[in-house]
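The structure's right below; bear with me while I get my questions together.
Omission of a single protein chain aside, the complex is shown with its protein chains in their original locations.
Presenting chain A:
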Amino acid sequence: MENGQEIARAAAEVAARQSYGKLVAWLAARTRDVAGAEDALADAFAAALERWPRTGVPKKPEAWLLAVARRRRVDAVRRRLTSEAGREHLKLIAEEAEAHMTDEDLPDERLRLMFVCAHPAIESSVRSPLILQTVLGFDAATIASAFLVSPATMGQRLVRAKSRIRETGIPFRVPERAELGERLDAVLEAIYAAFAEGWSDPAGTETRRRNLATEGIWLGRLVVSLMPDEPETLGLLSLMLFAEARRAARRDAAGDYVPLAEQDYTLWDRALVDEAEALLGRAATMGVIGRYQLEAAVQSAHAARRLTGRTDWVAIRELYDALLSIAGSPVVAINRAVAIAEAEGAVAGLAALYVLGDDNRLDDYQPYWAACAGLLARLGQVPQATEAYDRAIGLERDPAVRRFLQGKRAVLRN
């Protein structure tokens, strides 16, 4: 019973998001006024989220949303500061949409909207929040929590970004071939950022965060369906599915953190792994390698442990070498060092880590200290390992990982 309700609610939410995002995109593409489009639909979307789980999803969800939006227009509640823009959009809906919309589906402009949200003129840190809000209808407070920003600040950033879209006249179009690669990267990065924020709550104790991982995958699927021939979109979806497949294995029965190499692979979701492998295989046939395909390939190498019983660290190291050369970042460099340590020994791994030591960004970067600590411990350098563990513990915000590191640190003294 409970479960049936859950399923109905989830189905209704997905349908509401589909329709909402489509309508926002459709309206905004015609006016460049994202805020106005959202404003016109806000109440209708809220009504759908409240109603559809009980009544079922209507046959023409977009038409339903529009009808409600128009009805609500006359409500006194709607006379807010922004309702002027909202009214303009509703007029547009009434005039243009009625003719086509009753029989046909709304043209899907969400891809264009995503390219707008991830446009170079939009500050990179707000791109992912902007996509979550405009395409999926997340409110600023939810997004703010996920990205560790105060709700008021996030609200301001989103408002500013939307007025920038209008004022700088960012075009609602999919970029031409020549610039597509770079622009698509920005879109994929924004989607991956949403997924990664959700991924950081492995136990799923915070529903908001876990949902963000699901929404990231949902956006990944959307982009794949709209651009099925771009290998990197396939690569990103593959990467996210590999990661998601391991969710259940990331914590043990007591809720404690389990590192990837020690995970019980029978807990990995085999259907998701298979889908991820298939996507990666399809991407590989297109003959253009990229960051997300490489990262997915690393995941694939880890997943191969379920077949071979061992992890091929040499292959993983080579993949990280390739990643470092096309998309170097501290994260990649640290993972590469860990792979080197596994393939060639802790001394080599530590050397690869210490090369990074000059980078100030690493001072507050937990994975760096955790990796150092692990390798120092392996070499029996107890005082240095203890110090590095302390640093990692102090920088960690997930209590389960903190406990895991504390456990490792405690073992050092014995």
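What we mean here is this: contacts are C-beta pairs under 8 Å (C-beta built on N, C-alpha and C of every residue); 3 or more make two chains touch, one makes a residue touch a chain; residues count from 1.
Convention: contacts and distances are computed from a predicted model.
A.B. asks: What protein name does the UniProt record of the undisplayed chain give, "YCII-related domain-containing protein", "Ger(X)C family spore germination protein", "L-arabinose transport system permease protein AraQ" or "Anti-sigma factor antagonist"?
C.D. replies: Matching the unshown chain against "YCII-related domain-containing protein", "Ger(X)C family spore germination protein", "L-arabinose transport system permease protein AraQ" or "Anti-sigma factor antagonist" yields "YCII-related domain-containing protein".
A.B. asks: Out of A:148, A:261 or A:347, which residue would touch the omitted chain in the full complex?
C.D. replies: A:148
A.B. asks: Which of these, A:237, A:340, A:353 or A:393, touches the one chain of the complex that we don't see?
C.D. replies: Of the listed residues, the one touching the omitted chain is A:393.
A.B. asks: What residue numbers in chain A mark contact with the hidden partner chain?
C.D. replies: 148-150, 153, 363-364, 389-391, 393-399, 402-403, 406
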